[in-house]
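Shown here: the complex without one of its protein chains, the others still in place.
Going by the order they are written in, the chains are A and B; count residues from 1 in each one.
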Amino acid sequence: MKKYLLVWWKMSSMSLMAQVSHPLGSIGFLLGKIVRVVFFFAFIIAIFRHVKSLAGYSLEETALFFLTFNIVDISAQILFRGIYNARRAVTEGDFDFYLIQPCSALFRLSLTTFDFLDALTLLPVLWMTLDILDRLSVSLFSLRAFLYLLLTLNAVAIASSFHIFVAGLAVRTQELENTIWIYRDIMFMGRFPSEVYGPMFQLFLTFVIPIAVMTTFPVRAFLGLLSWKWMGYSFSLSTILMGASFWFWKSSVRQYTSSSS
Amino acid sequence: MNAISVNSLQKEYQVFNRKPGLWGSLGSVFWREWNKVKAVDSISFQIGEGELVGFLGANGAGKTTTLKILSGLLTPTSGQVEVLGFKPWRREREFQKRISLVMGQRTQLWWEIPAQETFRLNQAVYGLSDKQYQESLGELVEMLELKDYLAVPVKKLSLGQRMRAELAAALLHRPKILLLDEPTLGLDVVMQKKVREFILEYNKKWRASILLTSHNMDDLTALCPRVLILEKGKLIYDGNLESLIRRYAENKIIKIVFEGDVSASKIAALGGTFDSQKTTMLVSVPRADVSKKAAFLLSSFPVADLTIEEPSVDEIVRKIFSKT
Partner (left out) sequence: MKKYWRAYLISLQETLQRRSSLVMDRLGGIAVMLSLYYFWKTLLLGRTSFLGYSYSQMLTYVLGMNILRSFALTGRGWELVGEISSGKISSYLVRPLSYHGYALALDLSQKTVHLFAAFFEIGALLIFFHPPFYWPKSILSLFLFAGALLTASLLFFFLEFIVSSLAFWTSESGGPLFFFELFIQFAAGAFFPLDVLPRFLQKVLSLSPFPYLVFLPINIYLGRVGEGRAFQDLLISFVWTAVFGATSVYVWRKGLLSYSAEGG
């Protein structure tokens, strides 16, 4: 365990070193990430100058949905940034080194490109979230706040399982390099409360591609709108998905080692 | 007990065919055709502790595949493989800590930052204590003459420096088994020699079993008393290099560049072959007669340049294969 912490620490500092060696690029990326969050936020505010509510939610509540989405999304990025490079790691031979060395290859693959910029963008998002949670006059020490936290962590677990699944794909078939980008696009749907999508779609987003579980449920729990039934479903879902994704990863590595040359 | 033990190892894999042209591409969107290829065809051999063995063969002969199987990177289709008592494809941590694979064309060094950072990373990965790390690093830096290059970003190093740093990174954990895949590829002659010397030193010092693939005969003659030759996945020779050379490479090649014109009849008498420009001639000469013949040529002809070469690997392999 301690070893993994050491390795992670070392890889992160090396990534930072590499990033510092090109400041222009890093600033470009940082600005891009900021643009994404700020502009969308501005969009919501601008919309609310013309309307009073969105699917029954006020401006603050809508903003909370969006911020929760960002927390989950950025956290997943922080943990699994390396997956965006997974295919390249495989084709350029880095993955082979990960397999040969006495350290989890999945771990190396995901965390090799830990990005401090992501951590940087997370801080203001967290701060804004706390601010809004406060404004909604629910105590930050209440059960509801605790449930919000749990369900958000749960969401990160679900996002993780998807990233692990993509890692497996990158190893198994060196063709699906774009799968991770489709995750980003589908996650786009999580920016809005799932009520926006109408009842049929909501079902889809709860049971088929559980984006609603990831971004809508935590906020609903905070607002006292989520039953225990749904919470139970959320936690069991993440457990199952994590298990399945790890199984898929192991199976992909097995396939890689038996069918490549 | 043998360090490496291989028995009837077989490795097959599938490749798919794509038909050429636009229609072919559209077609392959819907349906693909697969072919089975035998990369390694039932080979067996044993390697003892501290042995230095060479793997020889043309491209695609199965050398790299075998090396990858020994390192645990690939799972065999069938057969038994044991390295230091472990089954490599299980990739057990204790096994991984005792082996190392170096691939000539690939690097595990991070490009943008100094090599020593990657060394530190490997220290963490292999779980070396600071003491072990410093000792090992110190030795390797000395043996590979890396002192001035440790703090330079890897992208700024020359190929030779990078290769040496690569070797250091691969050996920090003092593996007992060292698998080298074309380690001198792309290096200049001086660097090739340095790398060879290092390998010999490492082998002597740590009694590590070293298996190295190459299609450069000079690597093998300098390092490996024993060679294994692969051709199309089959092991066609396993034995002493010297006897191999004596048996199949009875001749050496003398390459001569003539200065000015030489009479055609005299050339014909030598029995050599000319290259397309009619400036360079190759003569195949039995080993024992090489110096005599060279001296004769130098004194009788206007020679601009003369070199003595080993027959190429492909030639030797072809000869062996045609005789088996």
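Please note the rule applied: contacts are C-beta pairs under 8 Å (C-beta built on N, C-alpha and C of every residue); 3 or more make two chains touch, one makes a residue touch a chain.
Bear in mind the structure is a predicted one, so any value in this text is a computation, not a measurement.
For the options A:Met1, A:Leu24 or A:Val208, the residue in contact with the chain missing from this view is A:Leu24.
Across A:Met14, A:Leu147 or A:Met189, the residue that sits in touch with the chain not pictured is A:Met189.
From the options A:Trp9, A:Trp127 or A:Trp181, the residue with contact to the chain not on display is A:Trp181. The omitted chain makes contact with chain A at the following residues, 22-32, 35-36, 39-40, 43, 46-47, 49-51, 54-55, 173, 175-179, 181-182, 184-186, 188-189, 191-192, 195-198, 201.
Just so it is clear, only the chains that are shown with their structure count from here on.
Averaged Cα coordinates give chain A a centre that lies 44 Å from the centre of chain B.
The touching residues of chain B, when paired with chain A in their complex, are 11, 13-14, 37, 39, 64-65, 68, 71-75, 77, 89, 91, 93, 96-97, 99-101, 103, 106, 108, 110-113, 117-118, 120-122, 124-127, 153.
Considering their complex, residues 3, 6-7, 10-11, 14, 17-18, 21-22, 92-94, 96-97, 99-103, 254, 257-261 of chain A touch chain B.
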